[in-house]
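What you see is the complex with one protein chain gone and the rest in place.
Then we have chain A:
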Amino acid sequence: MSSGPWRARAADNVAPVAPLRVPPGVNAVLDPVAALGRAVLERVRKSGMLALFALEAVSHLVRPPFYWRVFLSALIEIGFFSLPVVALTALFSGGVIALQSYAGFSQYHVQSAIADVVALSVTRELGPVLAGLMVAGRVGAAMSAEIGTMRVTDQIDALRTLSTHPMKYLVTPRLLAGVLALPFLVVVADILGVMGGFIVATSKLGFTPDAYISATFAGLAASDVLVGLAKAAVFGFLIALLGCYHGYTSRGGAEGVGAATTAAVVAASILLLAFDYLLTDLFFAS
């Protein structure tokens, strides 16, 4: 190209530029500002890349082929193999809420509200959030590590040479699996969370089973459960998206894959809690 030699000649003829003179002490003030600016710009750039990544992955849902085997495998990995950890977390959390509520409510003689509090806390908040955080730690990390390893061992490039779009094969089925599996896990978490409260209330706090179950159903509306499930679908999308994104963009061997895995879990956990606030504000603030 002609621009190469031209640039070289032009550069030869230009006198070197003297470094900018700044008064002593100014750099000490400006350097942190410049560093902050760079960090903000980098964050904006990465957010844009993540948004484009998500858009492309979602667009492949309506562009065949769809890889059903990868989808089913991810669905089982998220929905089935996460069951024990989500179930145990919800069971103990329901019990803890019952105990803590009793400690507070008994001072005001409103112990009867415990069933209501357990049911609302579990279905609206704890079910989706705890299931989301558990899945982020378990599945988000695994997705990032698997796709990251594929990246640094040329397996993603190999997919391209075998007539397979890597996003379509690796990312889109996992996103759909995340969106569908998390609500299922939250249904289980809701049932076991309420059961945890029930076990503690009937065995330690003097409730009768009939009274506790009646109070639970009386205080619970369908919208409480449905909003929790909607939150779960959003969380499932975020966990799968961040796991896939950090794995897909990882660089630099084992260290890069490790860093990507950590970033995927941290980012998913923070975004999950941020979206939890936004969705709660959207559905329940009024």
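Operating definition for what follows: a residue touches a chain if its C-beta (ideal position, glycine included) is under 8 Å from a C-beta of that chain, and two chains touch if they have at least 3 such contacts; residues count from 1.
Keep this in mind: contacts and distances are computed from a predicted model.
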* Choices "Cobalt/nickel transport system permease protein", "ABC transporter ATP-binding protein", "RNA polymerase sigma factor" or "Cysteine desulfurase" - which one is the UniProt name of the chain not shown -> "ABC transporter ATP-binding protein"
* Which of A:T89, A:T123, A:T149 or A:T216 sits in contact with the chain that's absent? -> A:T149
* Structure fact -> Where chain A meets the left-out chain, the residues are 1, 64-65, 146, 149-150, 153-155, 157-158, 160-164
